[in-house]
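Can you read through this structure? Questions will come right after.
A single protein chain has been omitted from the complex, and every remaining protein chain is retained in its original position.
Labels A and B are assigned to the chains in the order they are written; within every chain, residues are numbered from 1.
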Amino acid sequence: MLKDITLGQFFPGDTIAHRLDPRTKLLLVTLYIVALFQAKGWLSYGIITVVTLSCMRISHISLKNIFKGLKPMIFIISLTALLNIFYTQGTPIIPGWIITWEGIARAIQMVLRIVLLITGTFLLTYTTSPIALTDGLEILLGPLKKLKLPIHEMTIMMSMALRFIPTLIEETDKIMSAQKARGADFETGNLIDRAKALLPVLVPLFVSAFRRADELAIAMESRCYHGGEGRTRMKQLVMAGRDYIALLLGILLLAAMIYLKKLGI
Amino acid sequence: MSIIKFEKVHFTYPGDQMESLCGVDLEIEKGSFVAVLGHNGSGKSTLAKHMNGILAPTEGRVLVEGIDSSDESRLIELRRKVGMVFQNPDNQIVANVVEDDVAFAPENLGVEPGEIRRRVDEALKLVDMYDKRRHAPHLLSGGQKQRVAIAGVIAMEPDIIVLDEPTAMLDPLGREEVISTVTRLCREKGMTVVLITHHMDECVGADRLIVMSGGSIAADGRPAEVFADIELMEREGLTVPETTRLLYDLKKRGMDLPLTALDVESCAKEIVKQLRG
Partner (left out) sequence: MSEIIVEKLRHIYSAGTPFEVAAIEDIDLVIPQGQLAAVIGHTGSGKSTFIQHLNALLSPSSGKVSCGGKDINESKLSRKEVKSQVGLVFQYPEYQLFEETVYKDIAFGPRNMKLPEEEIDQRVREAAGFTGVDEELLDKSPLELSGGQKRRVAIAGVIAMRPGVLILDEPTAGLDPAGCRQIMENICAYREKTGATVIIVSHNMDDVARIAERIIVFSHGRIVMDGSAREVFSRAEELMEIGLDVPHATELAIELKKQGLPLPEGIYTHEQLLSSLLKLKGVASC
């Protein structure tokens, strides 16, 4: 059951989206998010939606994959929709009602904004391996090292976390089975009972995570790890023509959104 | 020529009363395959951890190719020469892709990218994992993970490879894969191999067998000779190969047999020779 969770969420493939440099994709997502927040009118939302759908097409990511990823967010999305429907001033759809036309419009726009935001980041993680992602991030944030920010440490921590997610999920499964065999019950009782029932899983999991961390640190030092200084990389990131074109398109999208916002459409 | 040298090494873990190593003197020959046996708490893992400076002696010194393991300024140099493989394969693989993991050590050493690629490919071919270079480590079998870990240290191009109970968590097939891989590294690549284990089967092919007990060396010699001292092995809570035990029991009952025929074939040959007169 736990094994079915797709964390890290990388779908290997060979589309142009997969081949783009991770730095390009990180920058594109940033541009995309900023552009999304410039969107005010229906035309801007329409453009961004079309752009997003085309990107999904290019990366061979189906709507189904996106919906699967959106599932855990359904609560937040519905809450946003409801709040906007009920708390927006304007012309009531039926005189005397609390629900207004403006409210409905706003709710649709807000939901669209959240869905597009999540879809955009999914497109990044679905098409980029975790290692490439952290490598890209480290280089992009590289200049911040001058400010004594521990960028290398942060990115290596991220990649270690990603590396150990499957291992820890597998371990959780094992511990749960073992405790079930001793009569532990994770399925009945109220919320507090269930939270308590998780203790016999969480404690061993933490103990084991600490042990792993300890052993991993020794193993890393034994392989001459001594921080980011003087480190090289086997896989060099190279920006190709397609990266510059993609970035140009991203900038154009942002410019268009700002222009439309100025026009008030 | 000795490549590792322990000089009267004492070691006590911080907070412990008892010494874990009590004055170990040891020299390991370049290019040899040395197995270290011992029950839990005999000091065999502590011994291993002294070989690449994870632990430094509280008294005495350890020299690896002339480098004193207590010299912090030369620690990286020392660790590049001595590759370490540990018990739990999951806890020594750092990357999500096999080849990225193997590249970890040379990347740390600042090796130039083209050269890293060459080393990674060569190391993966040596352990017979090249076909799986783009796989995610957590989907491999235990034996395969452990071979990736071995490739990960070979990519540093060390002279010595120390394996601290590398097979304890593996099934028989995985154990066989790991042992035949390290044997090949020693025999074909001339690497010095130190194998810490509690499986006596794995020591049979070694050039030298050291038995640790209570922080000291209890026996040291060719595996056949060491195993032949069955009383000592039993006193140490260790088992001996079936071949040695059978020869020993037959000898006790009046047959004139050498205890040193360790492999199944030569043991059988000796027995047949005796029975046929």
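Note that contacts are C-beta pairs under 8 Å (C-beta built on N, C-alpha and C of every residue); 3 or more make two chains touch, one makes a residue touch a chain.
Keep in mind the model is a prediction, meaning the values are calculated, not measured.
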Absent-chain interface as seen on chain B, which is shown: 39-41, 87, 141-142, 168-169, 171-174, 198, 237-239, 241-243, 245-246, 249-250, 253, 255, 264-265, 267-269, 271-272, 274-277
For chain A, residues in touch with the removed chain: 171, 174-175, 177-185, 199-201, 203-204, 207-208
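As a working rule, only the chains that are shown with their structure count from here on.
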Averaged-CA centre spacing for the pair chain B and chain A, given as whole angstrom: 44
In the complex with chain B, residue positions of chain A that touch it: 8, 129-131, 159-160, 162-163, 166-167, 170, 211-212, 215-216, 218-226, 230-236
Touch list for chain B against partner chain A, complex: 52, 54, 76, 79-80, 83-84, 86, 88, 90-97, 99-100, 103-113, 116-117, 120, 136-138, 152-153, 156
